[in-house]
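The other protein chains are all here in position, but one chain of the complex has been omitted.
Labels for the chains are A, B and C, by order of writing; each one numbers its residues from 1.
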């Protein structure tokens, strides 16, 4: 029989009555597996709070002073616009994720999440590794020092995938060899012969590439989740973390629709403009032709400014 | 009509079906006000997770390695004993509290809680201040540099309470005077005459003593809640914060009974023994009479060691 | 003789040789007391790192990829503009502050600072309280629900100051009465007669208004310090916390001049523009007259937008 640590089966847990705030649209997603990449997933486990919980916390804070003057949606938009972030900490979400190690290493930098990760010291890792789709197999970007440029040629892509697949399969076979038996046999606790003296799991695993999948329970409050989505759903983020951020964004939109709408307006599709850019805009609106370099914008800033406002 | 920011009325919110883990005993407490001190309270607003959620997170972490070998209660005890604290972060609780400012100043030092506090900049503060019961009106302790000693004489207690009450009432009356009208009138937005020119709320409030009540929404994960209770339900903690820690302990016991039992055994009624104390114990168990001072115990440590183990 | 907990005397500590990064301009400030409000201060105790330390940390992170392409100042500006915040965590500053309790209550919400505060449970508090200068004694703002409006009349100001001063002095006298003797006598440990039975310090202090001064050591990394300054040096922050933020800004400008310059350009004098505002700007730059309400800007947002860009 399968453990909870394995790929979960979509099964709606039984319902029970509760006096807590509930979000019917999100309840539908509990236990549902959102597939991500070739073997990964995001699966909703639990949540706490809703749009109304944010309003409630803000009202205790700003007290009677805010009574009557703002309806709930307006208050949420006001809070998000002015970065009054503490009410958004009042909601929590918990998901079960399966993700490649190199993605996990980026996600973990969000220090205010709580994490319980599958341990390769205790348990045998699964024979699952990430193999990029040829459609996302880009060259190193020339413009952006960290991103991807155009997709490489089909011939080159085939060569790369051969290398990745061959090395990952060989690494796993050697992992099993070092453990002294097949992963399946070890997990069921079958006896190994003497000729199969295994080394410790914590050592054997060091042979596996960072393309292998790990999994964890990940809990985060809404404020930090929005920061995560803003950072990782960004076009500059690596594609493989972006798809996880997008799955989380899907859940967030169902969970707190008013918050998500405000988040799009004031964060995702908003922009921070520097002192120099604000000056340039004021000058343009007066009908002048400001000298962007003289205002202090770097070459890159000038290009981005022009593109943002369609100036050529 | 009353706002949520006012003293709440005990009213069981309506129930809705949920697929999330629920704790029936804790559901009963949602919306129930636990009175603390003369005007304070702790009221459960929401929670996330249960004993089983901790087991589930630990199992993904320690994986198949822990399968079959430990039943749930045993795993919880093992985790708490060995300070594997991350699974306990997977549960959250949210309460509405009313508490004196000087207590709030201590509670806020628990930096990993989320807080939305009533703001004296926006809203007029309530005419409620803490007046100690004569039964807890102790003298400065001679033994303990920060604690309380014996209760003072009834005559002295009456004098102290007169001072506290008189000053608090006068401070509030002057607070209203500075605001330019009665708190009630201000809250209902009644017009003030010109002769009652009010100063800003953020300034008028500086006249109020730290015995006045404030209130907030306070959300914390179970790991940090247990640390809070261990620190603040301790006999060395100030009485007025201890009673809040005890109300929270009551909720915790209902919420996660297995965790709470382990917490008592491995934390609340456990003890950390120093290298020197361990040496002294080994010596005693060999039937020797160790020289505690020579082992490096300070005078205070010697006294505590003897008391702990009933050595005179 | 004075303790370190008392108001410090300006005395340049002796110098010693170090291999750590040093900032000569900031070394001059070590031990210097910057006065704030009537009895408060900010005094630099220690610091770690400089502009160059940020560059160094960023270079290990972005590695050879950033070599040659950016000089140091440009890299700092790039990091701050793109909110690559972790290199700014590599610098730390530690100050000794004296500040009114109601200000301390706001400062402490910056949860990522480390604090050691003077304890009213152990020690007798000083007879020092904040009394606003009549020049900052404003009425409650009508426009802004939490701010101050115009200064009140001289007659009204005099009345308010009388109330604040009288109540604070009475509260302190009663505090001493409850302690069973003058603060000076208690601090020098003089014997009290039996008729002066004192109650515990932790209780007597509850009579003191939040205008009384406390003090603490406060340590924070540069990333969180910049967030603090951005939030608290803002015109919407209460005047009494703003002056502390400004003293810290003075130190920061001496400490990391390149960072501070970038901070002004990309944070302090920058602005976050919403999706709707960006649309409005694009429309204006095309020579159109956008309907701001139809774009989704609230009345308040419309007013702020027009003011920011000088559109009447």
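Convention: contacts are C-beta pairs under 8 Å (C-beta built on N, C-alpha and C of every residue); 3 or more make two chains touch, one makes a residue touch a chain.
A quick note: this is a predicted structure, and the numbers were derived from the prediction, not measured.
If you put the hidden chain back, the residue from A:82, A:156, A:286 or A:300 that touches it is A:156. From the set A:25, A:108 or A:311, the residue in touch with the chain omitted from the display is A:108, counting the whole complex.
Check C:106, C:140, C:215 or C:274 against the missing chain and you find that the one touching it is C:215. The missing chain lies against chain A, touching residues 100-102, 105, 108-109, 111-112, 115, 119-122, 130, 132, 137-141, 145-149, 152-153, 156, 160, 163-164, 167-168, 170-171, 174, 177-179, 197-203, 205-211, 238. Panel shows chain C; residues 3-5, 12-22, 24, 27, 30-31, 45-49, 53, 56-67, 86-87, 89-90, 92, 94, 96, 114-119, 122-124, 187, 215-217, 219, 221 of it touch the chain omitted from the view.
By the touch definition given at the top, chain B reaches the unshown chain through residues 62, 65-66, 69, 74, 77, 81, 145-146, 264-266, 268-278, 281-282, 284-286, 296, 298, 301, 308-311.
Keep in mind that, in the parts below, only the chains that are shown with their structure count from here on.
Chain A and chain B, compared by their mean Cα positions, are separated by 35 Å. Computed from the mean C-alpha positions, the centre of chain A lies at a distance of 34 Å from the centre of chain C. For chain C, residues that reach two or more other chains under the stated contact definition are 145-146.
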